[in-house]
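All protein chains of the complex are present and in place, except for one that has been dropped.
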């Protein structure tokens, strides 16, 4: 070919959650059976899709309309249903508090909802059609799809505020406010609630602070609410629409993790206070114009939304699942209790737990050369030693863990974070297997950090 | 908001096929019932989805796996099925021809197939991840999603070669070759076969010329084969894989128009000769990396592909549909026969017909001021006259047509074309209604061009 | 022309100091004689060039070598002379201070000096060849050439720290440090010492703080030292090289304002600690590569540098001029003493004084409609009233001032500042005329702010 067609940004698209898969596949020649703890797909991990939900989908699949294009914005009946749901959200009350009340929730119309082919598609457009010079401040650790999108749109590395594992992964709000105040390129704040990968759920007061900062400095808010219906452990929070008052904002929602139906690629954006700012409105319009070139998003899942989410069984379904995840979160936390050099904040939402290594211990350069986990074959040990040259310390652990135990987790460094650690899922459906996984993870982490006097070797078990 | 967040390219995303809808909706206050001839959705126009196909989908919707994520590249079973289909394509024979033979068809592996959420998603990534300085030469008229994508990726207007209505909409191959030769920024050629909007189907020799030009000048080829299974009227053509030999190329395919299942948003790219050029391979890898950030494409339709397309009834299904469209193409052509000032090449593939006004008659500036079609209410005539100020001449016709007859077609100027004309569909399922539509279109066009001595008015019918 | 050739950034290049001239010229039809107080050209304002300096230039103009190209970096003899001058700078002592000592001055070689066609050329390249994502934090008010260059290179508005007129225009160092800390796109800090337009001269401790911040956060420093030899009023400061220690930095110097020889377009960059950081070195090399495409900078002035600046009379020349400017700075300060609603910090370096209106008084919207200065002809008043619609308040004053008195000053809003005010020069050579100018400026400002009950009119004097 006479011209180079490779985009200069080609090598920069990183999605560790799926890239680790390619590495795991390389271990096949040593016949290591892989236990996939990297990706948040409840169905693949054994959760059956409820029969009544499948019945609804089958029924819709019998109607011709489900095969047709839908409106570019999304099927009208789905948008009407969802707008109505938003508009029924309650005002947050503050019993016994003397500061000013929370605001009335915002209400929206069906025109304020835009469907996408999953939130990955939504995020690509939400960031891709932002003006290059309008930055969005997001969390660290961060879900890679979001952080990569902000980095790609701006040409800079992703701009982040700190989530603090010492404080149950709550955001460092002083860091947020100072960054906003002293960096006037920031046009918006991104939050994920419940958070992926940390499992944190933000109390209403924390959300209120985000809104206060956005209003004070004239920003808009993007809130990823993928896991809004996966909250447990008594966590109290609010939807963005309940707290945002008059600040322009977007909430991102999806069928993926709560039905669960990740294969639907059906997510939507709820737009709040669209008319408050002329340029915000123009921006939202550009998202719709971009979508129009792709005609529409997948019809069938949209058409199922009113029937599934409007079904009286749906609330129970969500409650039951929350209880399940609460139990698993406790198991995960228990497994890491008493393990030195690594800690785990018990998740209160979403489908993941994140263990963080003590940075000092992990960063000890003298020890770094001696770390390993036992493997079944010396050639596998040699292979891993070669592969971890120059990679982040937590990725080194993840590689050894894979080789030693077959468990595939995601290094925290793959989530735009400086903290060493790893994320695993709460999804394994087989109770005994899940508990064994958590125990193995905790013990492997401890073993990995153990000071050793001899250089690391791929010892045979 | 303290910063402008609107992207400078925001106003440039144009998709006339859906934008005309907004205009049509404005006519509601005059109670004009709209006949939608603008968009290529067979299901919305009444074509029933085959019972056996719906049965397959319903069955798959009963399996948990259909709810899970699929591989980023697409479900393995679908890719294996499709790769096998490609590999069974026959060598094109050339009986009685003395020039050198056509090459062997290329074969591919499942890794050479990438699924997307419909071809709109595929096109956005195929162009979005091309290096900015690598241009793709495409047809004019052109399907807007393709032309907008090339324009957006390069920062220039879309670069086009001419399809000639005087020669059955065949490409002006001299124009193609000279543009390629004298503009070294061109890295690839785009063709649509069968073509949208013209309905042209390229003979194998024409495809061979595209391949020869690509090989001579070191280009890659993108062939949109959305309508590859919607060919009729005895047209002979070839799949790109049958003719491309050793040139790097992409074919774009989809379930939308042949099942038909446009609401699936399920399309895929077949990559040919990926390893022939290192940079082509890197480019393809960047498409996969981009997709990975969105995890995967919609699972259910992918999982249905082997069952639907591998069903023995599928071939008959396609044949039967082709016969139907052939009949409608003849009806359309007949309706425009003998109408002066406008011509229509009988389509031989895809779902559309395109009528072209005689540019001299249409462009006659003296007449321009007097053109109109009769409408039911003077205020509607006033409204249309105001709206057509400054718009392209064929869009003027489309607006009057809407007001006068309620038929909604797409102006050819909305397809990156300088020729005045309009596209309508072959999709109306009701035979009588369809014939009446075609007759009305032809008569309205004739009436519109009629020389008048008085200024145009919104006369009452 | 078939294509639009106008750059999208075309309208954004603003240089108020010269644009005000175009406005002043429009007043010619009212026969207003203009007194140019806008531009810093000592020669145009009557300062004679010293005879002995002209003798040196004439002598060099007799040598063929002065007509030849010089080296791209600049004439070797000039670079050797200047490097030697840098290397003779003394260590700053801190008698009686208990904190740690100032560092040793850096030394450089002739290779660390690059000549440009004046500092405008230098600034265009220093910013133009910075990576787009590497921002430079600079002062507000700011000299327009610098702020426009940073804005153009980054695509954002210029990023600024505050100079505080309440504190003798000293930089708000907390603002500097917080912006650096919370905005990690900042790669460098710009300072102007002595400052244009404020006349501030930074004490060594302030410079030391800039260096501390740069070292702490890993930044480089750009110091515009155009006026380094025009310091008076007992101000104590240091050259950047005396204080920068091991931080990478650039000092910008010029013949323009001290010989004075602005028409020479002869400025140079001194590079400090080039080898401390590999990327800093690469960046400096790219400046030289860019200059090489223009071959070299003007030869004759470079060749005169050793003879002029090395002449024993040069030190006296600088001392004598400093005394002159000190006197004029006192005159300017005296003129504004006791004037309410406007204040002026007595300059201690450079060639300008900046008067600042009280923002509350100036911003009083009720009064805004009634402000004017008396003019000689009602049509002139009408003209001014029309021209000030939508312009910054201080620009409104500047226009009325021109119309009323013919004195042309530059509004402070033209210096990337939110403060209302104006800059005028200390350059008028005719003592009586100069005092009259200062008096008129102060009185006009006072009259302009005077509360009035009637709407503003172009009253005849």
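Each chain gets a letter, A, B and C, in the order it is written, and its residues are counted from 1.
In this text, contacts are C-beta pairs under 8 Å (C-beta built on N, C-alpha and C of every residue); 3 or more make two chains touch, one makes a residue touch a chain.
Model, not experiment: these values are computed from the prediction.
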| item | value |
| --- | --- |
| Where the missing chain makes contact, among the chains that are shown | B, C |
| Residue, one of C:84, C:184 or C:311, that touches the chain absent here | C:184 |
| Option from C:299, C:404, C:417 or C:444 whose C-beta touches the chain left out | C:299 |
| Hidden partner chain, residues of chain B it touches | 132-133, 155-156, 159, 175, 178-179, 181-185 |
| Touch residues of chain C, complete complex, unshown partner | 1-8, 10-11, 13-15, 18-19, 39, 41, 43-44, 48-49, 54, 57-58, 61-62, 64-70, 72, 117-118, 120-121, 124, 129-134, 144-145, 148-149, 184-188, 217-220, 248, 259-265, 277, 279-280, 282-283, 285-286, 289-290, 292-300 |
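Just so it is clear, only the chains that are shown with their structure count from here on.
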| item | value |
| --- | --- |
| Farthest chain (mean CA position) relative to chain C | B |
| Approximate Å spacing (C-alpha centroids) for the pair chain A, chain C | 50 |
| Inter-chain centre distance, chain B versus chain C - centres from mean C-alpha coordinates, in Å | 59 |
| Junction residues of chain A - those touching two or more other chains | 132-133, 184-185 |
